[in-house]
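Take a look at the following structure, please.
All protein chains of the complex are present and in place, except for one that has been dropped.
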Amino acid sequence: MKSRTLWSSLTAIVFAVSAVTAQKHSGTPPEVSPMPMKPEMTEIWEPEVTVVEPAKTLGDAPSDAITLFDGTNFDQWVSSKDSTSAAPWKIVDNDHFEVVPGSGNIQTKMKFGDVQLHIEFSAPDKVEGESQGRGNSGLFLQNRYELQILDSYQNRTYRNGQAGSIYKDKAPLVNAMRGPLEWNTYDVVYRAPRFKDDGQLDTPATITVLHNGVLVQNNTTINGNTYYIGLHNYPSAHGDDVISLQDHGNKTQFRNIWLRKL
Amino acid sequence: MKSRTLWSSLTAIVFAVSAVTAQKHSGTPPEVSPMPMKPEMTEIWEPEVTVVEPAKTLGDAPSDAITLFDGTNFDQWVSSKDSTSAAPWKIVDNDHFEVVPGSGNIQTKMKFGDVQLHIEFSAPDKVEGESQGRGNSGLFLQNRYELQILDSYQNRTYRNGQAGSIYKDKAPLVNAMRGPLEWNTYDVVYRAPRFKDDGQLDTPATITVLHNGVLVQNNTTINGNTYYIGLHNYPSAHGDDVISLQDHGNKTQFRNIWLRKL
Amino acid sequence: MKSRTLWSSLTAIVFAVSAVTAQKHSGTPPEVSPMPMKPEMTEIWEPEVTVVEPAKTLGDAPSDAITLFDGTNFDQWVSSKDSTSAAPWKIVDNDHFEVVPGSGNIQTKMKFGDVQLHIEFSAPDKVEGESQGRGNSGLFLQNRYELQILDSYQNRTYRNGQAGSIYKDKAPLVNAMRGPLEWNTYDVVYRAPRFKDDGQLDTPATITVLHNGVLVQNNTTINGNTYYIGLHNYPSAHGDDVISLQDHGNKTQFRNIWLRKL
Partner (left out) sequence: MKSRTLWSSLTAIVFAVSAVTAQKHSGTPPEVSPMPMKPEMTEIWEPEVTVVEPAKTLGDAPSDAITLFDGTNFDQWVSSKDSTSAAPWKIVDNDHFEVVPGSGNIQTKMKFGDVQLHIEFSAPDKVEGESQGRGNSGLFLQNRYELQILDSYQNRTYRNGQAGSIYKDKAPLVNAMRGPLEWNTYDVVYRAPRFKDDGQLDTPATITVLHNGVLVQNNTTINGNTYYIGLHNYPSAHGDDVISLQDHGNKTQFRNIWLRKL
């Protein structure tokens, strides 16, 4: 405390002297520019940074996360065909769930914008089909922008349609897919698109994705709705929206899904 | 001088006192944070900003510009078909030049990257054709990225192909085209794409365009070579390159072309 | 019309055949990828681009502009000290207005966000003072972010405080200032900062400035309120706000002020 008072007094003197003697508005460059600072002048103390308790294990949900699936129930999910109906997929061993082919997509009850999201998935244990026909599903951010889920382990397909791609928009940087009997992780940092008051796009969505800890999308710009056919675009403004998972006819498995609102 | 000496002395005292009395590394937030600064601490004097003499009239070349056409000669241009041949277009009245249909594109002798560019153009005096058939030409930045030139005065065409568009990529914000007997201006701020050492795209090109003083492209991202057919992309890395003007079979007129390297 | 019908029929046939014969989901790369397109597939026709009538002379207001000063009246301006009072500056010769030193800043009645703005200014005819003391004024976008106005003609000052600078943030790329008996122009493309719902900054403001037609700020990021003392920041969220002009004690002159909402 005392030190601060002394400092304040000295500062006051210096400022006073300075005010009297400074060459106001001189066009001559000073000998040293900019004037030297003190370390404390670039220390920002307020507001205090919020504490978040991380999980014990990398990949698990920190204290401020919303758990979307912990192995036991579909409380956070509904059917996309009929959002008043329960999610029609199958929970297995109180550990993970599995797509029920033909039952349709499922989606979260809650709506989201910018998120950090973690999801784990596994291709069907039995390898069937090839290219897009093998282990196909997808994670739709805001129900529109698909981060592709596919069994891309030793399975050639178009580069902008394999696991880790933004579907038919951006190929992944590398193919970091695990074999069909193993679990994969996606760690996603997603920034939603912004729209102007008149509905026009202001800034497009961007996404960063780690696939099994390996960077596959690096602050990638998403060029709009990830249509199967045709040029992608942002047809209209939207706010927060549900996250959906795709039933593409394959028994893809999922577990440990959580997100943090950003 | 004297004032500065006095100031220096006082600063020295203050720093010395501060060093002795400061609570090193205290985890208690200071009463005021960050520590107040003096105005001179955010004044940057060096290096002195380079002087450029602007033109007397808005739209004319400033002192640091490279003049590409001043009305009198094609010294800065060659034929695109054969870069050892003179530009095959027609200079009129020592004032402007005109496309000679069928003679092919023309291009600059010099190569450029980032530029501020000014160009004036006029649709053919005689209005013929419609849509893309009317007054069609184009300015190709780095010989690849087309800022469309078209007679878009009361002439409907696809929005991403009219005057002020980045051809088949981005429509202009508005249609600011003048009638066919009047001159138009484009004021362009162009940032070339960057490529990595391995040839991959690092950052795409961007462009800002004022058409007759009206903003039509606002730091727009260019998605690659502006192909007539198919998806645009950046097929390979390139450095500085020529600027070319398109012979699309119409007698488009040009004058007062200059640029500044950025 | 007929051609389109024929085309549609053929397309229908092709799609039908394709559906039957395509190797669904084959993991073998096709011979040509992506499949060739037709030119019309990248033509976007809707919505039609809005027509704006440009001014006859570069620098004058186009048809969709809001005129803030046309030489004759202060109808769009009030005193910043008291926004219920008329602007306390002086209109000269029904041509321009002049700062009345000591009367305080003036500001627009209307509030704005993203704008394209044109303003003309002249340093006081009589050259007095030096550095920041000479011909000092400023244009505050959203009443917070100062595009510096200064007589920077043969007048050394700190680089991030001269004409064309974002005050104490970004120096201009070059010094394009005219002499004190001449008029200068600023052509500005300004993007307002965006804030999140919780008040935090989402994206900072950016600005492009042509000074007498010469690029001096190129999509520059503005780091926050342009304080005279201390580090700049965005202390709190805000929406559209007035544009203000600074009374810094010098008789700076202004004319021909207009903007377009973006």
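Labels for the chains are A, B and C, by order of writing; each one numbers its residues from 1.
To be clear about the criterion, a contact is a pair of C-beta atoms (placed from the backbone, for glycine too) under 8 Å apart; a residue touches a chain by one contact, two chains touch by 3 or more.
A quick note: this is a predicted structure, and the numbers were derived from the prediction, not measured.
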| item | value |
| --- | --- |
| Residue among A:90, A:111 or A:156 that touches the chain left out of view | A:156 |
| Absent chain, residues of chain C that touch it | 2-4, 6-7, 10-11, 13-15, 17-18, 21-23, 29-31, 33-38, 40-46, 48, 221 |
| Interface residues of chain A (partner: the chain not displayed) | 34, 36-39, 41-55, 58-60, 62, 64, 116, 118, 156-162, 168, 171-176, 178, 185, 187, 189, 191, 206, 208, 210-215, 218-219, 227-231, 260, 262 |
| Missing-partner contacts on chain B, residue numbers | 24-29, 33, 41-42, 129-134, 155-158, 194, 202-203, 230-231 |
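Methods note: only the chains that are shown with their structure count from here on.
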| item | value |
| --- | --- |
| Distance between the centres, which are taken as Cα means, of chain B and chain A, whole angstrom | 34 |
| Two or more partner chains touched - positions in chain C | 41-42, 156-158, 230-231 |
